[in-house]
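Heads up, one of the protein chains got dropped from this complex, but the rest are sitting where they should.
Then we have subunit A:
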Amino acid sequence: MPTHTPFAVPTLPSEPGPTADTASQLDIAGDLLSLLRCTTTEPRPDIQLEALTLAVAADLPVLLWGEPGIGKTAALTQLAAALDLPLTTVIASVHEPSDFSGLPIVGDDPAEQGVPMAPPDWAVRLVRAGRGLLFLDELSTAPPAVQAALLRLVLERRIGALQLPPGVRIVAAANPRSSAADGWELSPPLANRFVHLRWTHDHEVVVRGLGGTWPRATLPRLVPERLSEAVDFARRAVCTMLAARPELTHQLPNSETRRGGPWPSPRSWEMSLRLIAFATASGVSREVLSLLVRGTVGDGPGLELLAGLDRLDLPDPEVLLADPTAAELPQRGDLRQAVLDGVVAAVRARPGKVRWDAAWALLVRALETGAPDLVVVPATTLASLRRDDWDVPTEIENLAGVVTLSRRADEAAARAKEATRTAARARR
């Protein structure tokens, strides 16, 4: 419907009045804006988004560390859409402690009925919906008292008298210390409750996204048949590791560089266990699991746990000894040597002629399928395990090349020693 203002009669038909002009210009601006908003997505592997999704699925609070303006909020919006959860954003730094612990409301008879702590409206709406993604932004610039109030929210999922339903997931974001000039640092108890993920931008993704196509991460899918197997695996991984390294069970961050970041404690180990189970059940890559575990217990303990997982993946020496002809040895040299060392150690632990022969057969197989220098140390050790009444197996002939190789390396080492000695003399 065209609108007419009787007071502003246009002098020329080609020049519309100011009001009509403004209205139509705003309409056109709206059209332009909606065109700009019209973008598509494409599937693209993105391990940080996969890690975020998996941690959210495992119902662990995630903390995204990233410079301002690199799209943390955008990622959260996308995640909420992908999980079909309504997104509630709360800027932690502009709130007061009472916004998270509840506002005291004085009733008729406080002495008799007490003072209830009333929750803020967003919490009420979240509880009423029963599900949602709660995004606590600007966590590191919240004053210490607000952080203390948030501790209860993240830890016990309580806001005042309200209990957040299980369908609500919590994600927080913080700016790293280097860019938060006026920020506080995260207290160790609050830091220990989160899975820390470093959020970085991928230049290619940004350029392609500004061109109109943003990445769409494929969400990891849990396979129902693998659930109990995944729990067994996760428990075995964490318990084996902590049984061997009890000092890693609880380590408060002691150096300045590690403050505010992830650190190992029984709580964060339990979180790791849960993440391994989820990663195993959904079959996500080791890369994603690595980000998550290192973000939960810290780099050192996390890497040690992952190294343990790698060892769990290696073939069992007893299985290899039982049937050396069918043995599948890892391609990677360092892993292969670890397996061969394990086999020799197994023979040493429980010696026997049959096992000794089987080990030789394995070494020959290793020589035929990979680099010869890896076989030298296991072969030397195995030879030293020989008992007087054990005949040398015929396979050893195949290892003659290894002996030559070892001898040539010795000769080269002697020449190197001589050369360095000469060089040292010359310098003097």
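Note that in this section contacts are C-beta pairs under 8 Å (C-beta built on N, C-alpha and C of every residue); 3 or more make two chains touch, one makes a residue touch a chain; residues count from 1.
Simple rule for what comes next: contacts and distances are computed from a predicted model.
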{"item": "Which of \"Metal-dependent peptidase\", \"Ubiquinone biosynthesis protein UbiV\", \"BMP family ABC transporter substrate-binding protein\" or \"Tryptophan synthase alpha chain\" matches, in UniProt, the chain that is not displayed", "value": "\"Metal-dependent peptidase\""}
{"item": "Among A:152, A:208, A:236 or A:259, residue touching the chain not depicted", "value": "A:259"}
{"item": "Touching the absent chain when the full complex is considered, from A:68, A:144 or A:283", "value": "A:144"}
{"item": "Positions on subunit A contacted by the hidden chain, ascending", "value": "96-98, 103-106, 110, 115, 143-145, 148, 177-178, 181-182, 184-185, 255-259, 285-287, 290, 299-300, 303-304, 306-307, 310, 331-334, 336-337, 371-374, 376, 401, 405-406, 408-413, 415-417, 419-420, 423-424"}
